[in-house]
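Left out: one protein chain. Kept in place: all the others.
And now, chain A:
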Amino acid sequence: MNIEITGLTKVYPNGHKAINNVNLQIGSGMFGLLGPNGAGKSSFMRVLVTVQQATSGTILMDGLDINEHRQRIRRMVGYLPQDFTFFSKLKTWEFLDYAAQLATSLKKKDRTIKVNKLLDQVGLLDVRERMANKLSGGMKRRLGIAQALIGDPKLLVIDEPTTGLDPEERIRFRNILSDLSQQDVTIILSTHIVGDISSTCHNMAMLNKGEVAFKGSPEGMIDQVRGHVWQALLDDEEFNLIKTKYSVVSTIPTDGKWEVQLIATEQPHPKASHANPNLEHAYVYFMENELGVSLV
């Protein structure tokens, strides 16, 4: 699916401008949306899945204006919000079946097959009879992704999917997404956890205060920070001094000293040497240097 977003703006009735003149082109595969809390990611995604209406701007999905073809768009979309409560009194499979009936026109038999298949895919087949709201956090996320996938969507919009998941669940979740991205599906993933994007997305955008601060590939973003990431083994006194001057990305206590990674445009300390940058470094660098947001 090809999504063309032009001049998208969303102003809430209280005057808060959640999205401001966003222009983006999103193609197939996984697309990461990075940004701090309150950057406008959720609003952007809600507009994208037609749950909310934009104040101005257009979104064309495969050439279809989503304002004009809501029903058709909704048929192509799967959406997993950041946080949602399940029906208190529906079983896991019923919940999925409910979504399936609304999203597809499958007959009961085929629907059951599909529901079970998806439950199996997300590892919930064993708990299919359990009430959906009695599932653990990770299971709920997986059930969430299952319901988003049930209509074979061409566009999958996932808002903060890994928040609150333990590492094992998170890895499992990423793997599910990776598998999906192999198919002809556009996946838009919003997160403030950099690791989620670096491990899965080929394209990304960074939102800040409703505006696009960066768009391109994760590598492109990392390239911008290359040469500005340093590492050094410092004692207490040196560490305390450097902490106040530079953005320290990580500190690992080693043999009574501190192994420190930090971002700086020039060598911050004689002991410091260049380190290999990753997306997290790029994110910090970007936020601090380009946008002037103090993260540390």
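By our rule, a contact is a pair of C-beta atoms (placed from the backbone, for glycine too) under 8 Å apart; a residue touches a chain by one contact, two chains touch by 3 or more; residues count from 1.
Here is the rule we go by: contacts and distances are computed from a predicted model.
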UniProt name of the unshown chain, from "Sulfurtransferase complex subunit TusD", "Iron complex transport system permease protein", "Xanthan lyase" or "Protocatechuate 3,4-dioxygenase, beta subunit"? "Xanthan lyase"
Given A:Glu4, A:Asp62, A:Glu94 or A:Glu238, the residue that touches the chain left out of view is A:Glu94
Specify the residue from the set A:Asn67, A:Ser136, A:Ser217 or A:Thr254 that touches the hidden chain. A:Asn67
The listed residue (A:Asp83, A:Asp126 or A:Asp152) that touches the chain absent from the view is A:Asp83
Residues on chain A that touch the omitted chain in the whole complex? 46, 49-53, 67-68, 70-72, 74-75, 77-85, 87-90, 94, 98-99, 101-103, 105, 144, 147-148, 151
